[in-house]
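After this line comes chain A, so read on.
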Amino acid sequence: MSYIYFPGCSLQSTGKPYEESMQAVFAALNIPIKELDDWNCCGATAYMSISELKSFALSARNMALAERQAGAGNSADMVVPCAACYLGLNKAHHYLAENPDLNAKIKGALGVAGLNYSGRARIRHPLDVLVNDIGMKAVTERVKQPLKGMKVACYYGCQLVRPYADFDDQHEPTTMDVIMKALGAEVVDWPLKTRCCGGSLTGTVPDVGQRLSYILLREAKKRGCDVIATACPLCQFNLECYQSEMSRKYEAPVNVPVAYFTQLMGMAFGLDHKKLGLKRLFVPVHAPAAVGGSHVAA
Partner candidate 1 sequence: MNRWEGWHKVRYESELAPHFAAEIASIPGGDHLYSCIQCGTCSGMCPLSHHMDFTPRQIIAMIRAGFKADVLSSYTTWLCASCYSCTVECPKEIKLTDIMYAAKRLAIREGVYPKRFPIAVLADEFFKSVERNGRSSETWLLTRLYLRTNPFKMLKQAGLGMRLWLHGRLGLKPESIERKSELRSILKALEKEHMIKRKGNTAPLKEVAS
Partner candidate 2 sequence: MSENKSTPKPFEPRIVAFFCNWCTYTAADLAGTARMRYAPNVRVVRIMCSGRLDPQFVLTALREGADGVLIGGCHPGDCHYQEGNYKALRRFSLFKRMLNDLGIEPARVRLEWIAASEGDKVQRVINEMTEAVRALGPLKLEPRALEGLEASLSEKAAELVLTQGETS
């Protein structure tokens, strides 16, 4: 079965390295994946504050398209790397299932455009697919340059596991930890795995938003991590791109590499760093020297 890839608006701009590395890793593991044809915005966070109904409609169109693309009778598993999109689609999926009236309204609207959503489409995150469908055995076998000695703080962020994710624990998620361990990395135990990074507040109300990101970076550093692994473009952006600003603001040098977990997988798989978008990171990630890892310049 082929997975249907839903990029969302971020993965083709600020989250580019996420898309590149995920596709490289999926290819390396021979996971068939095809982008959703003519996908539209998931209707996430910001949209919700204008119109809940329309936001659900946007998600519904995507899911309807996915079902059509998968073809009747086939399972329609959408791979959604962006946590905000993942939540947006998942939320719509739940609410349409739980609220008949809402369901009717949305179905009606889709009908106008000749679309139909049966509820068959499943919303999956790459972590979910890798751990539960592919399995750690396949991942471990693919590792060429284990990340020995690399201390990784796994950061899941908020919208990935809350409130609908069922593939991992909402309080103590572990899927990313499992993968990192499989790559030979050392996982740093820290309590802020799912604490909010500030979301869009980092841009709109920097004093508030960036403080949240700063707290995360500081704690991760304190626990001696070499790199923070993320699974969400906004988390990655917030944690990485404001570091120089934070250093000024909080008068403490902040300099922590923040990579997508898929990039770290790619490094361990020994894939071409260009394919992993490592050069697109502001703060360079150092592959563990022990195993002759190369330095990646920013």
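Note that a residue touches a chain if its C-beta (ideal position, glycine included) is under 8 Å from a C-beta of that chain, and two chains touch if they have at least 3 such contacts; residues count from 1.
These made the cut because all candidates are chains of the complex that A comes from, given by their letters.
Just so you know, these numbers come straight off a predicted model, no measurement behind them.
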item	value
Touch assignment for chain A within the complex, options 1 or 2	1
Chain A to candidate 1 touching residues, read off their complex	9-10, 12-17, 38-41, 43, 45-54, 57-58, 61, 87, 95, 98-99, 102, 105-106, 108-110, 112-113, 115, 158-159, 162-163, 170, 194-196, 198-201, 203-205, 208-209, 212, 241-242, 245, 279-282
